[in-house]
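Heads up, one of the protein chains got dropped from this complex, but the rest are sitting where they should.
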Amino acid sequence: MARRLASHDALRGPAVEIRVADTSVRAFSDESVAAAAVASGTRILGRSLKYHRPRTYFCLEGHCSGCLVRLGGVPNVRACLAPCEPGLEVAGQNAFPSAEIDLLGAVDFVFARGMDHHTLMTSSSILNKLTNKIVRQLSGLGKLPAHRPDHGPPEVESREVDVCVIGAGPAGLAAATACARAGRSTLLVDDQLRPGGSLRADPRTGRAVADARLDAVDAAGAEVLARSTAIGFFPEDGGGVLAVAAPARLYRVHAKAWIWATGGYPVNLPIADNDRPGVIAARAVGRLLVEHGILAGDKIALVEVPEVAADIDALAAALTAAGAEVTRVPLARALGVRGRGWASGLDTRDGRVDCDLVAVAALPAPASEGARQQACEVQLDAAGGGYRIVVDPDGRTTTPNVWACGDVTGYMGPARAAQDGDRIAANLCGEVR
Amino acid sequence: MPGKIVLCRCEDMTLADLEHSVARGYTDIEEVKRYTGFGTGPCQGKECLAVVGLQLARLTGQPPSAIPPFTSRPPLAPTPLRLLARAPDAHRFPDDPPDDE
Partner (left out) sequence: MQAGIDDEDDEARADASGQMRLPATLAGEGPLPASAEIVIVGGGVMGLAMAYHLAKRGLTDVVVIERGYLAEGASGRNGGGVRQQWSTEINIRLMQESVELCRRFAVDLGVNVWFRQGGYLFLARSEREVARLAKNIDLQNRCGVATRMLDPREALGIVPELDITGVVGAAYNPSDGILFPWPFLWGYARQAAALGVKLFMQTPVGSIDAEPAGGYTLRTPRGAIRARRVINACGAWSPKLAQMIGVEVPTYPIRHEICSSEPLKPFLRPMVSELASGLYCSQSMRGEIVGGVTIPGHASTYSMGSTLEFLATYARRLTRLMPILGDVKILRQWAGPYDQSPDGNPILGAPAGHPDFFLACGFVGHGFMMAPIIGKLYAEWLTGDAPHDIFGRSQLARFFDGSGAGLAKEDFNIG
């Protein structure tokens, strides 16, 4: 079972109460709704679109669809990016009668071998019409919002800067600090509840280091937009504008130079039933531990690829120190996840590992889709974790005035990413005046 | 029975679905996206694009570098209509109410 660690209690914000599935849950104001749900033992948040398989948190950094919930009457909200505000109402989605006991989960068993919905029931027109009706009723995730937005109209603001850095992980924090110190007006955009990226998920750095580096960005004079997502680069609007969405504000950003420091997304590994609740990104397990002082499980099976061994050494040691029993399993030995509602074991070529959590450590997939909208070339590369941005040795992408550093150019880990950010920023400042 | 190997959790797309798509002749990553639905859900491929790309390279016997990504579409994260509705970029029709209604 997940639990909050007493050793972290002094660091927690004020206690608040939120309501999850009509039950009062104790939380802390600096926790995300997802973190509070984890700590309270809430396991299943919703059901998947096609097979109604149980769904819950996986990445805990706002990039997967695992923790979508209905929040204060608004459907499909990521619980991991929502702060715990007193009295917040959290409800599961797409399940009947509830996310934990969903009768429609029968679909998963009926089509245990999979289903091609394109050719399903096309043999007779009566069956086909019926299928259309049923599928329509089963479709969708959340229900329509309960009310019109009641807050005032959102504001729109513009920013014109020398350098816009996207992503405030180790690479982006270093790059923004260096650019601002070199006298460039610098904007740092980050989509997390608190900037810091993987620093806040890594026991070797953690909250104190992330906060210190964030302070350094401030001290250098860069502007930081937290909880602000770069939603697209539009080359045809206003001479090329990056749109950035904050909870109640839209920013239109123009910059002379851009640095993509978006890192990589935690992804899953291809083992059987890898989508079961209780299968969580290793980085998310680290984030719960390091940022929130929450131990996500007592017996943790860690499935890993060899390239991330150094990161996982640190995580495994910290989890063990916090009281968990950790079993490390190379991906090549892992077969599949056991357990119906929640992972209860991992089948391996060497037998079954009993566990209450499966943490998967894959290479992070470079978050390059924003740079792709600036026409930067990317290349699929297994060792790089996915579609990495192609850069020259100085950090230039294939698009003029667009640079990239850190894991988004191919996996390099947090320490090297910070160095890379620093170095690429220096190169850029030497070139872009 | 062995369980499903899920590649795209938003759309419940499995490795078997990918194999099925390839077997049917839909091998371009854009065709695979349309046939299997992968990458069209709330995460828009953040979790699955690289994974599917690498598996597609394996299934079609190509080097990964020969598999381009599908087109990156804005918005890069789900964005509420109310935020977008106030952008000054909007075209104004003759019957549009003023902004400060």
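Quick notes on this structure:
Note that the chains are named A and B in the order they appear, and that numbering of residues resets to 1 at the start of each chain.
We take it that contacts are C-beta pairs under 8 Å (C-beta built on N, C-alpha and C of every residue); 3 or more make two chains touch, one makes a residue touch a chain.
Remember, predicted model here, so these are calculated numbers, not experimental data.
Only one of A:Ala2, A:Val241 or A:Ala404 touches the chain withheld from this view, namely A:Val241.
Among A:Met1, A:Ala15 or A:Val135, the one in contact with the hidden chain is A:Val135.
Counting the whole complex, the residues of chain B in touch with the unshown chain are 1-5, 14-17, 19-20, 22-28, 30-31, 34-35, 37, 40-42, 44, 59-61, 71, 73-75, 78-91, 93-97. Where chain A meets the missing chain, the touching residues are 49, 74-76, 94, 111, 113-125, 128, 131-132, 135-137, 139-145, 147-149, 232, 234-238, 241, 243, 252, 272.
Definition applied: only the chains that are shown with their structure count from here on.
Between the Cα centres of chain A and chain B there is a gap of 17 Å. For chain A in complex with chain B, the touching residues are 48-51, 53, 55, 58-59, 62-66, 68, 76, 112-114, 116, 118, 141, 149, 153-156, 191, 229-234, 237-238, 243, 245, 248-250, 252, 265-268, 270-275, 336-337, 365-370, 372-373, 378-382, 385-387. Of all residues in chain B, those touching chain A in their complex are 1-7, 9-12, 14-17, 20, 35, 41-51, 53-55, 57, 64-65, 67-69, 72, 74-80, 82-84, 86-89.
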